[in-house]
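FYI, not all chains are in this one, though none of them got moved.
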Amino acid sequence: MFFHQQALQYQAKPNEPDAVYARKLQEVIGGQYGEITVAMQYSFQAWNAHIPGKYRDLLFSTAAEEFGHVEMLATMVAQLLEKAPLGITTDAIQDDPAVAAVIGGTDIQQGIVAGAGARPVDSMGNPWSASYVTASGNLLADMTSNLNAEMQGRIQVARLYHMTDDPGIRDLLSFLLARDTMHQNQWAAAVQELKESGLEEMPTPSNFPQNKEASEFAYTTFQFSDGENLADGPWASGPTPDGKSEFSYSPQPNPGVPMPPVTHPDARFYGTTELPNTVEKMAGSVQDKLNRE
Amino acid sequence: MFFHQQALQYQAKPNEPDAVYARKLQEVIGGQYGEITVAMQYSFQAWNAHIPGKYRDLLFSTAAEEFGHVEMLATMVAQLLEKAPLGITTDAIQDDPAVAAVIGGTDIQQGIVAGAGARPVDSMGNPWSASYVTASGNLLADMTSNLNAEMQGRIQVARLYHMTDDPGIRDLLSFLLARDTMHQNQWAAAVQELKESGLEEMPTPSNFPQNKEASEFAYTTFQFSDGENLADGPWASGPTPDGKSEFSYSPQPNPGVPMPPVTHPDARFYGTTELPNTVEKMAGSVQDKLNRE
Amino acid sequence: MFFHQQALQYQAKPNEPDAVYARKLQEVIGGQYGEITVAMQYSFQAWNAHIPGKYRDLLFSTAAEEFGHVEMLATMVAQLLEKAPLGITTDAIQDDPAVAAVIGGTDIQQGIVAGAGARPVDSMGNPWSASYVTASGNLLADMTSNLNAEMQGRIQVARLYHMTDDPGIRDLLSFLLARDTMHQNQWAAAVQELKESGLEEMPTPSNFPQNKEASEFAYTTFQFSDGENLADGPWASGPTPDGKSEFSYSPQPNPGVPMPPVTHPDARFYGTTELPNTVEKMAGSVQDKLNRE
């Protein structure tokens, strides 16, 4: 169950209205790595978890916090838009060229659809999609996904930080940056703990029987692009991070195999094929069959 | 530039047709973590890279390999469908109940749309979307994303492995599993090298000035869910993985702040507000204004 | 801020596993009118509200409750899938035809992607999309949308009720049905109160100046389809629900006006037009211009 408290985890109050920035903030509300994504992702990971206890507690707790982050950002957006101009005339632009920027740079639907409010979309207007969510039931993979999400999220907030000099906005972003720092560290710590506990290791899924893998291809870098430095990386020699082998390097791909022959599905799929023409007899009977059926 | 060779990196030939399995394989062709995703993701990361040399070489090389994996899987699907039944009659089901499974379990568009061929969609028929791609220009974040992608991908292939006993399919999957093992190790090694080289560290982006972050919130676990084991994890005490601080733990969230007052945007947005009613005079003038404009 | 409690609002425990039904339940988790939709919709309506007090309290409270409903359903789905078969052989189908139904009828991604867990998608696998959300800032319109959402939701749960005889599932559905009954009544009561308070009336938005509307078209039913009973409804005569006029009826549409001439945009858009051919001189100069630029 979820409970709501009519308070914000941190102040979210701009010094000035800024309709153009209100659009940019949508990215961290409803974008691929916005707060809705992490709130939903951690929730579904918790609901699909197969171990009770601390990992699931961490998922539930962080999920609930992230829903509150959506709230802070939505509240901020509404205030940035509160004084947003609605009807712009050409005259206004001549008086102040900055008005032109506002016309072009706003999220039109924040106005026409939401009445000067936030929307569950990204900065280009794409509605948030649950296809952003990762929840596989495998904690090592999922927490690596979470680590990435917090990295991408912090990068985006850092970029947004430099796109405004409004102290109120920057104050909120400084808080989000700090929580992203925390959450990066938290998932990194959880990943480390998971591995050390032996619950899951690399390569994930670690329980998959290694004898069923084509192991001769499991630790070799094949070169598919003609850059000159591929062999210089740690992925071309030395011990592998999973602790199970040594990397090797091949300056070209493994020798391939010929493609199998093209398929000839049932004639009733009407794919174009050479058969009706070159093999006349069969073609005849195929056509007969088509006519009959 | 890309060049194509009419060969496969590994054999892709089923022993038997299996239209139901042909649908399941779509997941690793056109799903969120299918081969199209990694091929496109590594390509865009390479095109947006800001360092020449080994990291970009690795991205280009792996991208090209992954396009070839799409090809192997598409080739496999076409063969699985080559003998797929098209028109099923009720009689056929009575004779063999397995026919019923085929009716319900196939990807209908593999037949009606593709003529017994593979499609750029996932196992539930969702078209592949570029919103799956991550390419931020920040290599630490992006290669963490790549590590996750190879983990999710290997988990899915492992699950698929147990859903068939066809030796030909399993042979191909054993190859894909091995390459996923390689790629997990490769990205893990690259992440490690990046950190050691000092090019990028945690928290990412590591160049962001720490004095601009609300640092009092940067290393504390706040409890937002009533599970009892949250404090037991390594995220609640001890050194943080970024090497910059110690975790602390708070059994409840930080005290919040009151929500700011609701906004009252321009009356011409026609949001419902108490103003026209409770503040009659202002309301009057607002209505006057609406009438005039 | 949101807080999570590790409890469910109502028991969610099936008597038997049922992977086919687990797919059907996805509709009320992640479908157009599933629980994610109402949770997000009521949240955004609250964040965009322009009146403090009871209406916003109702939105926040119901939003939080609905997030808990997502949780109950996700928990139910995981249990329905806990014993779901993974690898089906042809032999199994011959022994038990019901296995065929399971093969065809399951959500494949619940297995391959989520590892036997719930997903934020609908019953056909479409990821939940924020384009389902309605939040305009106008409470009369939005609460009418909420009333519709609870009606559609209750209809879907009622249909789902008859698709199973599992007492555990039906128990949960009986709870959801009751809450939908409550929420239908709640939004209907709120709509009524809003109108009576004069905050908003029909036609919405009620503040829009009526003299700016083409009022001669505001209360007439025009007949655009040749059904014989259109004039029999209350929309063809008698007082209008907004209390402002009488309905009238016209057995055909209002007389239209001729379509304006086709447009001839800049030649550099390369639309096909008669001009270059029929008006040779102009065409010449257009081509000259294209050649120069």
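For reference, chains read A, B and C in written order, and residue numbers begin at 1 within each chain.
Heads up, the rule we're going with is that a contact is a pair of C-beta atoms (placed from the backbone, for glycine too) under 8 Å apart; a residue touches a chain by one contact, two chains touch by 3 or more.
Quantities reported herein were computed from a predicted structural model and do not represent experimental measurements.
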item: Given 3 placed chains, full-complex copy number; value: 6
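As a working rule, only the chains that are shown with their structure count from here on.
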item: Chain whose Cα centroid lies at the greatest distance from that of chain B; value: C
item: Rounded Å distance, chain A centre to chain B centre (Cα mean); value: 6
item: Between chain C and chain B, distance of the C-alpha-averaged centres to the nearest whole Å; value: 26
item: Where chain A touches two or more other chains, by residue; value: 5-9, 60-61, 63-65, 68, 75, 78, 115-117, 129, 131, 136, 138
item: Interface residues, chain B side, partner chain A - complex; value: 5-13, 32, 53-58, 60-65, 68, 75, 78-79, 81-84, 86-87, 111, 115-117, 126, 129, 131-132, 134, 136, 138, 140-141, 144-145, 147-148, 151-152, 154-155, 158, 161, 170-171, 174-175, 177-182, 184-186, 188-190, 192-193, 202-205, 208, 212-225, 227-230, 232-235, 240-242, 247, 253-254, 256-260, 263-266, 268-271, 293
item: Parts of chain C lying in touch with chain A, wherever the complex brings them together; value: 1-9, 30, 36, 40, 43-44, 47-48, 60-61, 63-65, 67-68, 70-71, 74-75, 78, 113-121, 127-131, 133, 135-138
item: Chain C partner contacts - residues on chain B that touch it in the complex; value: 20, 23-24, 27, 31-32, 97-98, 100-105, 122-126, 155-156, 159-160, 162-165, 224-227, 253, 256, 261-265, 267, 269-274, 276-277, 286-287, 290-291
